[in-house]
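The block underneath contains the structure these notes are about, expressed in structure tokens.
Here the complex is missing a single protein chain, while all its other protein chains stay put.
By letter and in written order, the chains are A and B; residue numbering begins at 1 in each of them.
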Amino acid sequence: MKKELITLNINGDDIEIAVHPWRTLNEVLRDQLHLTGTKLGCGTGDCGACTVLLDDQSVSSCLTLAIEAEGHKITTIEGLAPEAATENDLENLTLDPIQESFIAKGAIQCGFCTPGMIMSGKFLLDHTPNPNEAEIRAGLSGNLCRCTGYNKIVDAIADAAEKISPTK
Amino acid sequence: MSLPQFTFLAPTSLSEACALLEKHQGKIKIKAGGTDMIVRLSHRAVKPDFLMTLKKIPDLNEISYTPDKGLKIGALALLREVEISPLILEQAPMLARAAHATATVQIRNMGTVMGNVCNASPSADNIPSLVAMNAIIVASSGKKEREIPIDEFFLGPGRSALQANEIAVAIKVPKLAANSGVSYQKISARSKVDIAAVNIGALITLNEEGKCKAVRISMGAVGPTPLRASLAEEFLLNKKITDETLAEAGRLAAEDASPISDVRASREYRKLMVEVMTTRALKEAAGFASQRVVKCKSS
Partner (left out) sequence: MSTDHNFSVVGKSLPRSDARIKAVGAAQYADDMFLPGMLHGKLLRSPVAHALIKSIDTSAAEALPGVKCVITGQDIPKIKYGNWRLVPESQDEYALAIDKVRFIGDEVAAVAAIDKDSAEEAIRLIKVEYEELPGAYSVEESLADKAPVIHDEYEQTTPNISLDRKIEYGDLDKVFAEADLVLDDVFTVHATSHAYMEPCSCLSEYDHDGRLTIWTSTQTPYFVQCLLASTMEMRENDIRVIKPFVGGGFGGKMEMRPWEFCSAFMARKLGRPVKFTLTREEELATGRRRHPMRIHSKVAFSKEGMLLGKEFNVHLDGGAYNSMGPTACFLCGNFGAMLYNYPNYRYYGAHVYTNKPPAGAMRGFGAPQALFVAETQMNVAAEKLGLDPVDIRLMNAMESGDEIPGVATISSCGFKESLIKVAEMTNWREKRKNLKPGQGLGLGCYSFISGGVFNWFNTRYNFTRAEVRAFEDGTVHLMTMASDIGQGCDTVLRQILAEELGLKVSDIRLTAADTAVTPQADLGTWGSRVTLMAGNAVRKAAQEIKEELFKMVSLKFDLNVIHDLRCGDGKIYPANRPDRAVSFGDAVKMAQRANRGEPIIGYGSYTPRNKGLVTPAFSFGAQVAECEVDKETGAVEVKFMTTAHDCGTPINPMSVEGQLEGSVHMGLGYALSEQFIMKEGKTLTTTFLDYKIPCAEDMPPGVSVHIDTYEADGPFGAKEAGEGLVSPTAPAIADAVYAATGYRCMDLPLTPQKVLASMKKV
């Protein structure tokens, strides 16, 4: 069956690409564009590892058809700190506050859930700048992590919230 | 797994969409948010030749309220929009609670209330409160619309009263009568984010003396379709609301439930949870009703 030529706006770039209509956004990001920061953990929308932002809303890229993402603004983990793609010296690069908090607070172990977790954190803080602990846990409840027990991730989000929107 | 191959259709009007439905009868599936459909496709539970999205049809995402017509929730209104809509929170907060109880944040940002209803899954979070509130499903064939009372909408798991050429375009929820309250209760027992093992929607209207003037109880995940707890409803009518009458209503509800055992819960556990959750739902609904306000906090 024929592919359709579509234009996806990913992390600010318009990318023209031919896709079959049954391709998910996750497949296109990973297999066709090799934007592999977005993971695939389950394919059923249960684990959150594939979370990206579509018009600033967190969505499961494994359940989104690529052709339906046309005309929307797609943000992936690679879009949070775009310099990281070109600047090799990660040590001296200032990342998104959420990324920095994840690093500092020990919220990253195996790292496979991390990109999705950070994108869910971003969606949460964009809409709830100063969440309490219960709101953070609810905001992350669509992202599974098997390594950390979540508590350090919750700490990291709280830390990032304070940096982005200080309460004091 | 990769999705099976299909031809993708994205009509831009209702009439076009309905025409396509009719043309490809038996070979076409509809998606709105797609959170359920894409999983079913991936698992080869369905293998349509055509997949049609409703997303390009304008004006299907409204959430509106008028005192005479009540609430209207368009087919494309997202779970997340219903969850945080000030109109819904004011007029029917239990619909917001049910939307919030559905799946994960990401799914709620994609999926629709109507999608959850039309999938007609017995455990759907958004159905019991809509049944309790006596909602109406507006179906369109592109040429004409008809209204289907929600009690008549569900025919079996995954089967609804929609005709082959019809699309459900809106949910209408009547304005709540005075002295009425609604509750949605869910138990999944294993996790805070979980599919329901049992869920209950209840609406209760009290008279001046605090007796039950009207009641509707809907039970999810305990039968092939959402079930009404008729024995409990009959029992409660004209009864004073007490702990004893509510407990008895719970017991009667369990009698009406016909659950199965599956990976989520056993038949016995579900029966007992119908009793517990029905009693809790009625108690909460009666509490709201007796406050003579329809407001409550979404939890």
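Throughout what follows, a residue touches a chain if its C-beta (ideal position, glycine included) is under 8 Å from a C-beta of that chain, and two chains touch if they have at least 3 such contacts.
The structure displayed is predicted, hence computed values, not measured ones.
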| item | value |
| --- | --- |
| Selected from A:67, A:80 or A:125 as touching the chain missing from the view | A:80 |
| Omitted-chain contact residue, chosen from A:17, A:147 or A:164 | A:147 |
| Residue ranges of chain A at the interface with the undisplayed chain | 30-31, 34, 36-44, 46-47, 49, 76-78, 80-81, 84-85, 90-91, 95, 99-100, 102-104, 106, 108-115, 118, 136-138, 140-154 |
| Interface with the unshown chain - residue positions in chain B | 1-2, 5, 43, 187, 189-195, 263-266, 268-269, 271-273, 276 |
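Simple rule for what comes next: only the chains that are shown with their structure count from here on.
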| item | value |
| --- | --- |
| Geometric centre distance via CA averages, chain B-chain A, whole Å | 30 |
| Interfacial residue positions of chain A with respect to chain B in the complex | 1, 20-24, 27, 43-46, 48, 51, 54, 57-60, 62-65, 67-68, 120, 123-124, 138-139, 141-143 |
| In the complex, chain B residues that touch chain A | 1-8, 34-35, 38-39, 41-42, 51, 53, 55, 80, 103-107, 109-110, 192-193 |
